[in-house]
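For this view, one protein chain was removed and the others were kept in their places.
And then chain A:
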Amino acid sequence: MFDGSALPAMQTSLCHAPQNTYSPQELALEIKAFISGVDQTQGRKLSVRDHARCAVRLLRTVPACRGAVLEHLRGVYDEYVAAFLQDLEAEDENVGNDTGGGNNNSVSNLEDVIKEIHGVLLEFIRLNPKAWAPLVSAWAVDLLGQLSSKHAGRRAAPHSSSLNELLQLWMSCAATRSLMECYSQCLAAMLSWCPDACVDALLDTSVQHSPHFDWVVAHIGSAFPGTIISRVLACGLKDFYAHGYSASTMSVVSDKANPQQTALTPPSVAAIDKSNRVPKIGSVVGILGHLASRHSDSIKKELLRMFQDSLSPPPQSAPPPSSGAGGWESSPHLRRATVPFLLQLAALSPTLLGAVSTELVDFLRPPVLLQLQAQFQGLPREELENMLGLAVHLISQTPTGGTRVLRFLADTATPASVIISGPTPSPHDGIREACDRLLQMLLLHLHKLVYNRPEGDEPHPHSSSSSVTAMPRVIPFLEELQAHVGELCAETLRLERKRHLWLHQLLCLLSVYGGPSVATEALCQLLTQARNPEELALASQLHSPLSTSIPGLLPAAVARCVAQIHTQNLNSRELGQLLNNLATAVQSQEEDRKGGPTGGSGSSMASQVGAAVSSHLHDFCSLLLHGDMIVSRAAARLLSCSQLPRAASSAHLLLICRAAVAHFFVALRQRGEGVKIGGQVGGEAVSYSMRLLSRLAAHSPLTLKAVLQQLVEGALHKGNRDLFGGQHESPGEDSAVSSTLEPDLDVSLLDVNLKFGTTVNFSGSVWSVFHAGVIGKGLKPPHSSAQPDPVRVSQNLQTLLAVTVQCCSTGGGGGGTGNNGSNGAGAVPGGGRFQHGGEPPLFDEPIPINAEAAKTIAVTLVENICPDVANGELSWPPEEHAKTTVERDIHIRRCFEANPVLFHFLRVVAAGRPALCYCSVVLRGLLATLLTHWESSRESSVADSPWHLQASCLLVSCMGEGQLLPPVLSNIHEVLPHLSPFEVRLLLLGVWEYMRGNSPMPQKFTFNAEKGLFYRDFSRDGDVARYTAPIHSVLHKNIDRLGHLCWRFQV
């Protein structure tokens, strides 16, 4: 709107110009009139309007009056602004009243004069920009500054902080708008040839009328963003150089050292003392701050360009003035001042710092660094110190890009190595040292910041408020790094020379700064990522300083690890690492304890890890069954070496037991396969598992029971059978099931049912003997599975038995009296013993098998072997009664056939007297089938049915061991191999008879406290001689072969 109205005014003035050729006399009168303010011909006073017109006329005709006229016009503008604001205020006061007419008149009166002036000035600028633009721009900017600060206090004027309102107000005022337009025109004209001058003026004025003038700068800046930014920077640089950067640098550094003073004293006192004026850098920062909201990109670009230009070699040919920012690049002094200047800028304005920090690092390539070094070589020492301090301060304040800065520093400062040569060539030594120094200072600085943070040692009178304000002192660098704890940890763990020391220190600071959450995270990361004891040591090194300031750190860290496990963030390798690390930590605690009771104090990480881990055992136990062997093994290791919590709920315990046993079998299988990892490692897993199981068993009767039960059940489970030499497919399975496995048979249930005409279940009766095959189809095909490697089988057997025995012998207290507290620690040496000896000490006297444990095994065996509890009582019926339980007996026998491990279990049970009594049913069933076998056997030698012979021997010896039979009877297993089947039957029949006569009752055993075992006194059972007669006769008959054994059968 203004332009439109200004145009006619300009035109009239233009067409006036040629006609207005005043004579010198007229001009003299005009000058007089202007000076005196009185019309010289008529002698009356000139109105403001006419006076202004007179001035404009002079401006057109008498060049010498230029200064005076412009000065006079200031008054006119000022008057207009005053009237304008008064109008506004009057409007505000009485919205309803329309009394503002008179004022309005004066405003509009002046408005056309202002338009006229505006038109004339614009015309001048248009016609001869080179001459007029500098003049008018200086005048306009100065006047703007004066007006805006003079009228800042007016009621109508908004507060200087609300930039937008200010802008609105002043741009609605014709006078200021006109000035602004003039200035823009000048600037547009001058940009091509001498932009420095006008930006200089802008900056000067901005400094002078600081907050009130901001709207002008903002407006101009957004109109000419690119230019203004670079000019402002160039001007600032020149000024910075001219006023000595050392002083201002120093002041900032000292400010930083004593933060409380920063608020009290103006930013750079030294500089003011020196030059008696505020350095322009303040206004540079202010202006850029304004522009940053919308033009941050160009500001960033400009700053970076400045930095690059200052380092790139000076242009050989003199640069044309239109190309760059005032040609500061060509002056070596200015170039040298650039970096300090940029640092200073960044120090004064966080936004600028944020703009630059992210990308600056990318420019710091080795050649650039060399140049930097060359540039600063000549600087005096304290200046360098100041700059270093400033740089450190800035880094600590960097809101973004901190990680990159850090990586850069660390990379550069890391000493070059012949062995590890990075992708970039190793930097110059001087640079490396400088970076090293910088890094150390940074760490020191951060240390101060972090540890002084909560206290804030300022002598401030309002101590309460100051402590409140000092509390949330933010360190942006650390703030940002908090998000990168994981990467930092990973870097640290690479253990590269000095680097990990720095990073570790930084991690420590970061943890203190960030509080428990960060510390937890860091520790958790270290625990997860450490790959060996040296790396793990970093974790404890981190923990020890933190533990004092952050209570409950380790439990939190472990809890975090567990959470990580639950969220399945980790891959199996990391998972395994984590578990292993935890285990190592726990074990180191044990070693500490072993080394000396006072050595491991409560604060050491290991003990705390132990405690923390044991409270999370049930979380780890699920990992025992992790698909990846590494994980499961690590979990086993961890569990095996950590304490079971006393107050663990039984549900958790049972869970752990189940998992542990399952893992045991898995480990056995893996050891056997030994494909993925060497057998030795597999053995390790087994040994961990064994230790874990024995620990579990030692914990409480409940766990003991659970473990044993699970072990037995697991060993008999068809999936595990083959581990112990058992056959894959149980012969006891229904023929129907097996037939479905063989589609050729094509037997339908309907057919079967039709054939027998009934659906009655004959199981348990003589009619249901299908074990040999389906009638009409011939015998079942004999089961032939590839016999597993006997060596492996025996090894597995030994391991299993060793575990079982271990569990039984360390069992949770005699008869359930819970004195398991001491047992926990006592279990360990036993575990160690198993590790070195592969030979399970089955018949070693010193390990008494706990009766209760043996009973558990016995009961479990019975439950698993004998599906039918009919006739399940302990006492033995007459031998003929066995006919009623033929099927069950066959089932039992098949069980034994399929699971060689059963005999071993029986032995264990037998060793735990009187538990074998509870196996009575099984024993009876087996004996019955053996009797049947030997009876029907037509072979000449017992050696022709080896299994039966072996079973008979084992059975008898077991019963002897379990003291179900007196020694005389139990010794018959020694002669059995030398007899004929019939004689064997005779002898076994004698055993049966004895058992019938002397029922295997636990009550018959008495506890021998000395040996800790139960014993049976056979003398109370009456005469054994009755039962030895067949033995003797058989001996007699074969005296030639068995003579040497006769002494074994003397009563």
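Just so it is clear, a contact is a pair of C-beta atoms (placed from the backbone, for glycine too) under 8 Å apart; a residue touches a chain by one contact, two chains touch by 3 or more; residues count from 1.
What we mean here is this: contacts and distances are computed from a predicted model.
Visitor: What is the protein name, per UniProt, of the chain that does not appear here: "PRELI/MSF1 domain-containing protein", "NEDD8-activating enzyme E1 regulatory subunit", "Integrator complex subunit 15 isoform X1" or "GTP-binding protein RAB5"?
Guide: The correct option from "PRELI/MSF1 domain-containing protein", "NEDD8-activating enzyme E1 regulatory subunit", "Integrator complex subunit 15 isoform X1" or "GTP-binding protein RAB5" is "Integrator complex subunit 15 isoform X1", the UniProt name of the unshown chain.
Visitor: Thinking of the whole complex, not just what is shown, which of A:Arg49, A:Arg66, A:His652 or A:Arg1048 touches the missing chain?
Guide: Missing-chain contact among the listed residues: A:Arg66.
Visitor: What does the interface between chain A and the hidden chain look like in terms of residue numbers?
Guide: Against the left-out chain, chain A lists 17-18, 20-21, 24-25, 27-28, 31-32, 34-35, 59-68, 70-72, 124, 127-128, 130-132.
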